[in-house]
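With one protein chain removed, the remaining protein chains of the complex are shown where they sit.
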């Protein structure tokens, strides 16, 4: 039986994706990327799942695209390969459900980009982040897109052009990750954050995620008008009324996801 | 005589707005929002006023929209209500004069949004900030619009989706407020900052405020061209020449606001 490159599990409304090529530091190749993309799409459609976590088997999160994959390809093949490697950058913000990266060891190149493109990230104190493609004559352009939505101009250029490695503490200071934890608490703390989100109204969480991405890309006053539309829609749902009633009645709300 | 929900005062070119529903933690309802919007518009038109400060009576800045207001409204009524609650997000950046929030205690949901939408903010060490609507099945979409102009992607998503409360120190680290002060110095330090701005050339301050908002929303090179237009206009004013002459003659400038 073939070994699975991506493991998928479900626990208490949390969809758990495990990058499972530890023998090769979870580098991306064609079947790995396809399996990751499928897992993200499947869990987003799964009604039992409210939050997705991406974690890694082995010591490292992911060291990016396997370099040998760039060799011996025609321009057309290369282009299709790049599109496949970058697909998760498109998928993650478009998913209805929030996705949390759980990071230990090295997250570099496309591995760093996967963390940057997730909605939230928890990292072990020993995690390291770098946009290192510059060191092999390439450049981390995919990772740069979400990176530049997190940090200022000079820091983004420094990371992309030097390929220098950031510590977890520096990444947290820059806002690239939400929280640092001791390595032996990484799984527990990630699942705690996931469980917190899973307890919230799923419609509210999904509206919030979609809203933050949408309004970051349009002008301020236009964004406000769009947010009013989204908010008015949400207010008309059963779960919004349930949330308000439960609060005013000092009881726990029961979400119906409608 | 009816109690005023919003107090308005003027001192030495500073317009002072006081949120005055301390018995209900300055939550927003229809008359409160109308009075706040009117106060902002009136002070912006008032030639004696160069800077506006928003402070709060009682222990808390504001805990957002009163939840009972969401109950029993038709979709049309709800939509009008939301537009009214969110009006200050549109008004504040469009005002000619800078507006400083002076924050103590809780500033949550629309109360946090009011701080985020002000141009500047001074906070007491005991201030707390949170986009907490997620806890009642809603989501802080209005506050998210200015929030995402202050902090990176992951931090904005974390705040909006978890509803977790930030300390004043964390908010300062993230750039959501300009300065933290001991609670008993809040009023004095806010008025000191307001007085500093009130002493500057009003035309220069207004051009600066309008310029920063305008150029943040358009592409870099287009923004530079627009800034050149604004700057050339300002350079042609009497006050700009007065400022330059006063500097070269080592004397204090006298602004005529023209």
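We just call them A and B in the order they show up, numbering each chain from 1.
Everything below uses one rule, namely that a contact is a pair of C-beta atoms (placed from the backbone, for glycine too) under 8 Å apart; a residue touches a chain by one contact, two chains touch by 3 or more.
If you're wondering where the values come from, they're calculated on a predicted model, not measured in any experiment.
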| item | value |
| --- | --- |
| Which of B:31, B:75 or B:175 contacts the chain that the document leaves out | B:175 |
| Listed residues A:93, A:211 or A:243, member touching the removed chain | A:93 |
| Touch with the omitted chain, as defined above, among B:17, B:121 or B:191 | B:121 |
| Listed residues B:4, B:59, B:94 or B:196, member touching the removed chain | B:196 |
| Contact with the hidden chain (one of A:138, A:165 or A:210) | A:138 |
| For chain A, the residues touching the chain missing from this view | 67-68, 70-71, 75, 78-79, 82-83, 86, 89-90, 93, 133-142, 144-146, 148-149, 151-158, 160-163, 174, 213, 217 |
| Touching residues on chain B - with respect to the absent chain | 98, 119-121, 146, 149-151, 174-178, 193, 196-197, 200-201, 203-205, 207-209, 211-212, 215-216, 219-221, 223-224, 227-228, 230-232, 234-237, 239-248, 253, 255 |
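Criterion: only the chains that are shown with their structure count from here on.
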| item | value |
| --- | --- |
| Chain A-chain B separation of Cα centroids, rounded to whole Å | 33 |
